[in-house]
Structures are given as C-alpha cells and as structure tokens.
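Below is one structure, written out as structure tokens, with a few remarks after it.
A single protein chain has been omitted; all remaining protein chains appear in their positions.
Presenting subunit A:
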Amino acid sequence: MQRLGDFKLPAFFNYPPYFTLQPVRETREKQVQLWKELILDYCRTQKIFVIGLEEEFPLFSNLVIERSLSNEAREAFLSALVSEGRAEWLDKGHRKCLILWHRIQDWADLILSFVKENGLEDSVMTVEEIRSGIESRGTELQGMDRTVLMRALKVLENKGKLAIFKGTSADDEGVKFSI
C-alpha cells in the first residue's frame, strides 16, 4: 500500500478514473464520498486546517499513476464537505478552504473538557497558551488553527462559559474561564 509519510493511502487513490470527475450521478456520489473521507482523514492525522485549491497538496496528485485532480474536481470535493458542515470556504472565490474534521461545536466541547481536566475553571489563559502551552501538549488542542480556536471560543463566550479580552500585548488575546 502506498503511503504519504505515515499516512496509509486508500486503494482508490491508485485507480486513475477517481482523479476525473465522473459524469454519471451514482458513480460520482461514490467518488465524492471516498474523497471526502480521504481528505478529512488526512487532515485529521496531519493536523491540516486549511487547504488552498491552487497550492500543492499531497492528496491532489498521485505521481505513481501520473494523475492529478482538476481545479473543478478539487472544488467539487471540498464543496461536498462544506455542504456537510465539515469545511468552510474562507473566501468568496473558493480558493481557500477551512477543514473542520471536528465541527466548531466539537472543538468547543474539547476546550471545555481540557479546562476541566486541568482545573482551569476560573483561570486566565492567553489564546496562544491554549494552542501551544504546556497543558495542551499532547492534546488535540496542540497546534490548533487560530481561526478555528477563536470560533470555538466565541461559541463558549456566547454561552457564558468564558470572556475574551484584549491582552496587554496587541497581538494576543486573553481568555477568562468561568465554568
């Protein structure tokens, strides 16, 4: 089986027609389904949050069988993820896509349990600390995309679980938990 680093690629990745958008509806549905699963899986294991349509992305070409996805196909697969709430376009032109292998709500839940496990219920942390502090090391929050993190924090703020405030340094914000 072919691998990308430590990621095991599925068999369909080596079957050339999967790199061409299929014209027949049922065949295409199956194709889109397989690609959606592959993209989510890959992003989750590699901690990739943003895919640029026109940029190099390991899944978009297969050198072994000399095939790569057309822009149309890339957009079709990502759009399918968007319509399921597993991705969001970051721009109107659909050139950059945010991949949500956890939905925003799930990320919010992860933050809550992280806070509880570390006894931080009344503490203050910076946003940066949540992503890269000692406490988050080895958890899913480590290295988390800032945009996604901010969105999840906003969800929690709206529920009254925390307050976001401007920190002393201009480039970082603070979070006061009150769970």
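Note that a contact is a pair of C-beta atoms (placed from the backbone, for glycine too) under 8 Å apart; a residue touches a chain by one contact, two chains touch by 3 or more; residues count from 1.
Just so we're on the same page, contacts and distances are computed from a predicted model.
Per UniProt, the protein behind the absent chain is "Vacuolar protein sorting-associated protein"; the candidates were "Elongator complex protein 6", "Ribonuclease P/MRP 30 subunit", "Vacuolar protein sorting-associated protein" or "Ribosomal RNA-processing protein 43".
The residue from A:Ala11, A:Val64 or A:Ile179 that touches the chain not shown here is A:Ala11. In the complete assembly, the contact with the undisplayed chain comes from A:Glu29, out of A:Glu29, A:Glu55, A:Glu84 or A:Glu121. The chain not displayed touches subunit A at residues 1, 10-12, 14-20, 22-24, 26-27, 29-30, 66-68.
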